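With one protein chain removed, the remaining protein chains of the complex are shown where they sit.
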Amino acid sequence: MISKIRTNIRDAVAHIPDGATVMIGGFGRAGQPIELIDALIEHGVRDLTIVSNNAGSGDTGIAALLAAGRVRKVVCSFPRQSDSWVFDRLYRAGEVELELVPQGNLAERIRAAGAGIGAFFSPTGVGTELAAGKEHRAIGEREYVLEYPIHADAALISALHADRYGNLVYRKTGRNFGPIMATAATITIAQVDTCVELGALDPESIVTAGIFVDHVVAVGERSWLADGRFVGGTDPTGITLPLSTKEIC
Amino acid sequence: MISKIRTNIRDAVAHIPDGATVMIGGFGRAGQPIELIDALIEHGVRDLTIVSNNAGSGDTGIAALLAAGRVRKVVCSFPRQSDSWVFDRLYRAGEVELELVPQGNLAERIRAAGAGIGAFFSPTGVGTELAAGKEHRAIGEREYVLEYPIHADAALISALHADRYGNLVYRKTGRNFGPIMATAATITIAQVDTCVELGALDPESIVTAGIFVDHVVAVGERSWLADGRFVGGTDPTGITLPLSTKEIC
Amino acid sequence: MRRLPTREELAARIAEDIPEGAVVNLGIGAPTLVANFIPEGREIIFHTENGMLGMGPAPSARRLDPDLINAGKQPVTERAGAAYFHHADSFAMMRGGHLDLCVLGAFQVSENGDLANWSTGQPGAVPAVGGAMDLAVGAKEVYVMTDLFARSGEPKLVNTCSYPLTAPRCVKRIYTDHAIFDVTRHGFRVREIFGGLSPHDLEARTGLKLHD
Partner (left out) sequence: MRRLPTREELAARIAEDIPEGAVVNLGIGAPTLVANFIPEGREIIFHTENGMLGMGPAPSARRLDPDLINAGKQPVTERAGAAYFHHADSFAMMRGGHLDLCVLGAFQVSENGDLANWSTGQPGAVPAVGGAMDLAVGAKEVYVMTDLFARSGEPKLVNTCSYPLTAPRCVKRIYTDHAIFDVTRHGFRVREIFGGLSPHDLEARTGLKLHD
């Protein structure tokens, strides 16, 4: 019987080697696989290249991975945030390398890796320093820059539910990079709130098909949900603000 | 108030001009927008270039459009079917031009048009006569062929439900080319079984966002559904086989 | 307007100019305010590049949903008719030319429409670009919302950008606290002046040649 569900989160990340390129889902905190990142820190790998939209915020998740000295290079679109002090310090100290990629090129390059595309001509970045030195070409009336796929050894993503085939659904803007990173990595590990029976996910609504997923780990319902419904707020600093009545936002 | 729902199907297709490139959704009969094609025939345009996976079957839909002499050229991956007699006759008589495109290149070229990609290096077709004369390039250890986007003046697609924003959901393998063609055409016209209230479609499950859709026409529930549920069969020749009891397949 | 508009008033002025049914992306910072001033009864659909169409305003403080944020990572809400999608699909929407309009902030805009809004090129600064370059090349119309003068007093409308470009020849209109400008083939054209200055005064203060 096919089952991609793993009960031990450390086993799920255990085969990621030193020097690996690791994609990490999420846009800011939304969709960031905090528990998988914690397991990766505990696992002890070093010299990682991280591909993610941001470079961590506060002291958890990607920021904690950076603070632990495990990251050699970050490929991202937006490292600078109000609370990206960990990255900022390491970057200014020259202890972490940065490859800055426009967000659309980042997304499309990840998708290209998953889709078997060798390279593509992108409209974004033309005429800017981020396209300097890259191959340009005029096609029709427009100028494009040639961009190459970004592959990874592993992708760590966060979704809402999974079944034992690894089919995934996400929640709201927590979806972001998860579906494309799942396609671009040799091994994809998804943390989910809960695992459900095979057949419980509507086949019309599955966002990531199980073919892209290798390991699934359930980490428990996120604190701002109860019975699968939004029950009101967590502020961005992480303090839960429970509501007395259950309401859908 | 935004409303893309049109009550008159002829009005929806009325602005497609002679000589237009028209994408038509569907894989065989599944997802083929028969009613929209009929309206296009009635509208009377000629000299069309049709982009579709197939080149019609039997005497309805794309086959009827071909039989009416409205098509100058077909861009497709698989024109030859057991019942593609209309296309076969016109092709052998030299009355319709054919551009044969491997199915994956067809899909990716349509997607590229919708996504603003100038061109992309594809793994498919390398070393075959369908890539002859095209630009090749070795990237990494692999050889690729450069493929260009396919844009259209109009796309005719078929979906299950729409709301007034033009958000669409599909049904089973009837989805096929609809979502990508919707992104690649200047004007996208969707026929649906039924229109639903804004908010009735789950935002997590919308497949084509309304941004890609210009006109929606409701054509009534397909004969093999009742109350939106599959109640049993139509055979591939088009004869309805009603079931006495309602069952989900 | 006789006096200079507040930031909110300028946002309201931009909102007035957005037509019914438009699909709009608002850049991080001041442009986000535009969403608060859409005239009653006008339906505008907001896109946020982190994967949503149909974004609504900020929730009350007790209804923040960490899974529902905008591109500036601020909590937002979901309107009826909303749809979620992944990042490649979201940027395909932008890059494929499907957004009607975006409103972006700027460090500089040049008279041929070049936009600089992602980097001041300062040594030691942590660079960050996000979706700015994609929006600038992808939206059908690019509007800029900005103060006319930087804190240093330098005008942000310039002959040629000295800061690193976001995209060349992309800006169509600039809403500033002193005037609204269109970018034309001949350079900046004044659409509307706030606070009683003359076009000549504006030319004198910016050092630009302005057209009617």
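Order of writing sets the chain letters: A, B and C. Residues in each chain are counted from 1.
The criterion applied here is as follows: a contact is a pair of C-beta atoms (placed from the backbone, for glycine too) under 8 Å apart; a residue touches a chain by one contact, two chains touch by 3 or more.
Computed from a prediction, not measured in an experiment: that's the story for all the values here.
Across the whole complex, the hidden chain's contacts among the shown chains comprise A, B. For the chain missing from the display, the contacting residue among B:G61, B:G116, B:G178 or B:G210 is B:G178, taking the whole complex into account. Residues of subunit B in contact with the chain left out of this view: 27-31, 53, 77-81, 84, 87-88, 91-92, 98, 100-105, 107-108, 110-111, 122-130, 170-180, 207, 222, 224, 230, 232-236, 241, 243, 247, 249. Within the complete assembly, residues 1-2, 111, 113-117, 163-165, 167, 183, 198-199, 203-204, 206, 209-212 of subunit A touch the chain that is not shown.
Basically, only the chains that are shown with their structure count from here on.
Looking at B-C and A-C side by side, the one with more C-beta contacts is A-C.
The most central chain, judged by the distance from its Cα centroid to the centroid of all protein Cα atoms shown, is A.
Farthest chain from subunit A (centres taken as the mean of C-alpha atoms): B.
Centre to centre, using the average C-alpha position, subunit B and subunit C are separated by 36 Å.
Remark: subunit A and subunit C have CA centroids separated by 28 Å (rounded to whole angstrom). Chain contacts: subunit C has residues 78, 84-85, 88, 91-92, 94-95, 137-138 touching two or more partner chains. Looking at subunit B, residues 115-117, 203-204 sit in touch with two or more other chains.
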